[in-house]
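Only one protein chain is missing from this complex, and each of the others stays in its spot.
The letters A, B and C name the chains in turn, as written, and every chain counts its residues from 1.
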Amino acid sequence: MTTTVPERPAKPTSPRSQSQFGVAWSQFRKNRLAKIGGFMLILLYTLALFAPFIAPDGLSNYSTSNITRFHPPTPIHIRDPQTGGLTRPFVYQYGQQLNMDTFVNEYKPTETRCPIFFGVRGDEYRVLGLFPGTLHLFGTGAENPNCKVYLFGGEALGRDLFTRTIYASQISLTIGVGAVLISTVIGLLMGAMAAFFGGIADTLIMRFVEVLAAIPSLFLLILLRSVFPQDINPIFALYMILGLLAFIGWGGLARVVRGQMMSVREQDFVSAAQALGAGNGRIMWRHMLPTMTTYIIVTLSLSIPGYILLESGLSFLGIGAVEPYVSWGGLLSQAQEGGFASITQRPWVLIPGFFIVFTVMCYQLLGDGLRDAFDPRKRQ
Amino acid sequence: MKKALFVALALAATSASAAPFVYPAAWTAEQNTANKRGGELRLSILSDFKTINPFTSAEADSIPNTMAGGAGLFAQDPRNDEFLPHMADAKPVVSNGGKRFVVKIRQGMKFSDGQAITADDWITTWKIHADDKVGSNSYDSFFLNGKPITIKKLDNYTLQFDFPQVSAGAYATMSFTPWPDHVFGKAYREGGAEAVKKLWTLGTSPSQIVSPGMWVLESFRAGERSVFAKNSNWGEWNKDSRGNALPYLDKLSYRVLGDANAGLAAFLAGQIDTVGMRNADDLAQTKRAIDAGNLKATLLPNVSPQAQSSWITFNWNKASDPAKQKLFRDVRFRRAMSHIANRKAMVDLALGGLGVETYFSVYPIFTQQIAAGASAPKYTYNLAQASKLLAQIGYTKKNAQGYLVDKAGKVLEFNLSTNAGNTTREQLGRIFADEAKKVGVKVNFTPIDFNNLVGQLTSKGEDRPFDAILLGLSGGDNIWPFGVNVTPCGANLHSYNNPTNGKCLTSQESLMTKLYYQGDAELDDAKRRAIGGQLMKAEGELQPVIYLVGGNYHVAYNERIGGEYPRALMNAYYLQREQALTFVK
Amino acid sequence: MTHQGEVLLAVNGLKTYFNTDDGVVKSVDGVTFHINKGETLAVVGESGSGKSVTSLSVMRLIPMPPGKIVEGEVLFTGKDGKQKNLVTLPEAEMRKIRGNDISMIFQEPMTSLNPVYTVGDQIAEAVMLHQNKNKKDAMVVATDMLRFVGIPAPEKRVNEYPHQLSGGMRQRVMIAMALSCKPALLIADEPTTALDVTIQAQILDLMRKLQSEVGMSILFITHNLGVVAEMADRVVVMYGGRVVEEGDVVEIFKAPRHPYTMGLLNSIPRPGEYVHVPGQPKGRLEAIPGNVPNPLNLPVGCAFEPRCKFAVPDCSKAVPALEDTGQGHMARCIRWREFDQAQHEVSA
Partner (left out) sequence: MIPFLLRRLVQSIPTLLLASLLIFFVIQLAPGDFLTPAKLNPNISSEQLAALERNFGLDRPAWQQYLLWMGNMFKGDFGLSFQYQQPVLDIIWPRILNSLYLAVMSLVLFYSIAIPLGVYGAVRQNSPGDNAINVVLYFLLGFPSFFLALIVIYFILQLRNATGLDIPIGGMTSNNFDELPVFGQMLDVLKHLIIPALVLAISDAAGLTRVIRGQMLEVMRSDYVRTARAKGVSERTAIWKHTFRNAILPIVAGIGGLLPALISGVGFLEVVFAYPGITPMLLTAIGTQDLYLIAGFTVITTVLLIVGNVISDILLAVVDPRVKVA
């Protein structure tokens, strides 16, 4: 016995093991801005999903007898002007007259008060095209059809801009995501194929990626759009734009996927899988693609805002969503058609533009947060 | 007496050159007594010029039309609508029951390149326009009721016009612009129509361009600006009432501005001198700028109704879709469509309240003619009546989406196009489509490119490539305000029915064609208007084209330019000024 | 070899903390040591023990923020013979010291040279900065220095870019750059870790040779005790941001007084020559169990306690003091005396 110094039994030390996503999630949760961005996006998407319910009016409703062209936003009053006491929220009905001196169509509140109800029956709709309903979150009911709530004012034909903006979010918010998803699938497939098969497939795919990168995307879009007839079904036009956006967008991802795969392919676990007789497809999906998840999540979240902007640009140039459907870009382009009057006399028509700004910002915050969360170097 | 003597003296002094045409002092509200000369009139256009060639040009705002300013045998006097001899030396000698006109040409006139303007130039221009291989937009003007107008050169300075029948529009017809024989005549004789079409493209150097009128092209920058310089040879025979050569200005420039808003912005910024006021918004913006002291300009709202129409036409030549062809040819359907057109809403919504409802091809500014046709039928906004008419055709049932279906369950629908970028028309179409939906008619409304649209509209044949088009027309004259290329069957813009053989399909069409030429041949104003009234009645019954609304004409111009018409002469037809009398203060 | 008594650099109670989102990391927590003139001091420890931060603190190259020297002094006697406290020296003065009085070479020769400038440019930059020479003269010095560190064909190499050189060559260039102004102190932060074993030996040889020629002191940072034995006069062992043992290299190798040092010594393969740790079979390579403690959450007491085989309840009560165990040998362990006994027993 040589021991003079007493020892204690060795403690099993278990380092806290966390999955990659667990680590990322805990990192992400610390990023306040990213959380706000994510939360706001959830809110926006919820609004879009329930647009017909939240919007007080139908997508393309306006009166041809009671002119509400560029109706100003109606303030919601909660105090009775006579008694000063609290009352059911209400808006005033507005009267409209063209001022022949200034040529401004002037709206003035009349004495008529229109109480606002929650859960009123109104325009018919289908949520997600499936569930029919007539219930609207709020509205003035059917008592006085000439009296409506104009949260964001009215547009050129007198349609409720709030309603149109909310409906437009359905297109603006999904077209970006849809295009990114499709282009991601194409990009993944193409990149993986290039990496896995190599040789001619690789050369061809990569050359094609180069070609897509070399032709300016706006012109490629314009050119592709010119292939389709101009007077097509509005719904089909939307799918087409989705497809076109996806088509021009997959190149970058394919390149990265290929690069990553090339390096992953050399790694041992793939060889092991091959040695065990796993098929090509199986190896690709089971072993190689998971290594890309981080990159994909981050790229997805960062490229969606780009697509939203691009879609708004296309709508602005008149090759986007077609009436009666409308996207934020389309609403903005309608505002632009009004010229300076849009800014000086009815600035509310620019509100859809700020929805674009806001959404893109949220996506950026979220995307940056995700990137930082997944990037080990950004951790301290 | 004194005036005559002065003219005689002037004649004696410049025996070699021409007796000048004197622009009456009454044509301007503001005399250029200080004799200000020089400067530039800055205008704008919405799309780039497509050609310099007067024979292939089709647009109203074009380089040839600008150069043609002040170049015609006769010029209409805005005071009384009468034609004054301009390039003609005197009133023509009329014979053969009002069908033959012998016109003396003013001597000593020169093109911008110094070559004399003679009878040959008119003859050549006429020949080229009337050659269908050239495809000139003015082709129809040289035919009356399918028969050609012929022009003969009696001597170098005498022309003889022979009309196949009496025509009230003879003076207007004779007032086409003569283009240089030494350019076009030469090419035409050597290479025919093809050679003419190759001349004066946008790639041609402006130095080779020759003008008979007050302006000549000086420079052309694609997509940016075209500048015209005054043709001083023109000034030798065009004088103001004090004997000064015209025009006062040195230059006229057109700036290409992508859209009407850019035009308004440029006007508000003082970069261009005048711009069309489209609607109340434009007026409000301009008024604000003037009131704020940012812009020194004159704004004259609601000067007159517009000299334009807007309408929806249905294609009767759809061999590929017999059901639709039958529908569009059914007068009940078209009347129903007129009942659907909510013209009041269109005025209020699309024109901002400044405009009038229209039911006939006659522009609202031609109030005398409109009054003469007061008894013609109007199919005013009435959805119930529309439903009734559609039910008569067989559309009684509605499907789940609320659209009318025929017995086979086929939805009552058609495509309606207009030109993209014209906000007003897009709104008119939107309102029409939305009202149609209320009675269960599905209107697929799409704005498409203008040129494409015009291509569809003017196509000929048994199967023309459109259902319905919403568009507008302008131009024409106030003597006989029905279009020669619109009303008669077979004409270029007889938009609803344009088969290969150009034949009428209905009795009303034939009647309208007959009445058109009858009215054109009637020289008495009141009688002619009465014929016009009958024509309007046929038009109203047939409803070949659904007329919608017309905006008001407003005038705005920068204070730096003077020489505009007196307020009483200004209107949508004569516009705001003579370019020749315009000067920079 | 050592010039006893002439202290070149004295670090007293140095504390360098980093502010992170998760809290304050006490990377260096009250470190005290000194280097004598001409002496080589090795600082030894695992990654994260604070040795690199200590050296960067001396140079004041800690990125601030998030880092901050919160306490302590670094007394340095420069070439001008004046003693300065580097912690409080104005930045402009400090810049004059860097590269001139104190130079530094780093662990990664592959990444420590700027890829877009020639090696000559990079050496000359230091010369121009501190010796008032023009570009041309500085390039001559650069060529001389390259020759001095044993790079063949220095006239050619001076115009080459780092990517054209091998790792060993680059480390020679780094040394040439560091020595170009004849510094009084060279801080070598694991200069051989990234190199092949044969190259390692060459570089160490070179450093020894140059040290004797230039007459500078070296602060040698490493986790490799084999290198320590070869290079150092004295050794400082760091753990968890603190010095746990300090002393003469021979003494420490012979009789470590801290369980961590013992662990380190037993984790290097030295055939036939292992320090016998009580309770262990002889001659076996041994790893220290567990990981370096989370710097955000250091134990209240001895930082090594969770991994220590000899820990007793008292260990976790307070941080043990650094005690003199005789002959300039210091250790921070409450049971060092027992190891002393054990050691004697073993050696007996």
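Annotations
The rule we apply is simple: a residue touches a chain if its C-beta (ideal position, glycine included) is under 8 Å from a C-beta of that chain, and two chains touch if they have at least 3 such contacts.
Given the structure is predicted, the values throughout are model-derived calculations rather than measurements.
Considering the intact complex, the chain excluded from display touches A, B, C. Note that of B:Gly203, B:Pro322 or B:Gly409, the residue touching the chain absent from this view is B:Gly203. On the side of chain C, touch with the chain left out of the figure occurs at residues 59, 61, 63, 65, 95-100, 103-104, 106, 108, 111-116, 118, 122, 125-126, 129-130, 161, 163, 174, 177. One chain is missing from the display, and on chain A it is touched by residues 207-208, 210-211, 213-220, 222-227, 229-230, 305, 309, 312-313, 316-319, 329, 332, 336, 340, 343-344, 350, 353, 356-361, 364-365, 377. Touching the omitted chain from chain B are residues 40, 42, 47-48, 50-51, 56, 58, 133, 135, 193-194, 197, 201-203, 218-219, 221-225, 227, 253, 255-259, 262, 265-266, 268-269, 271, 289, 292, 294, 420, 448-452, 455-456, 458-459, 465.
Rule of thumb we're sticking to: only the chains that are shown with their structure count from here on.
The set of chains in contact with chain A as well as chain B is empty. Taking the CA centroid of chain A as reference, the farthest chain centroid is that of C.
Taking each chain's centre as the average of its CA atoms, chain A and chain C sit 54 Å apart. For chain C, no residue reaches two or more other chains under the stated contact definition. By the touch criterion stated above, chain B contacts chain A in their complex at residues 259-261, 264-265, 268, 280-285, 287-288, 301, 342, 344-345, 348-349, 352-354, 415, 417, 420-421, 423, 426-427, 430-431, 434-435, 444-449, 452.
Note for the complex: chain A touches chain B at residues 60, 62, 64-65, 67, 69, 98, 100-105, 156-158, 230-233, 318, 322-323, 336-341, 344-345.
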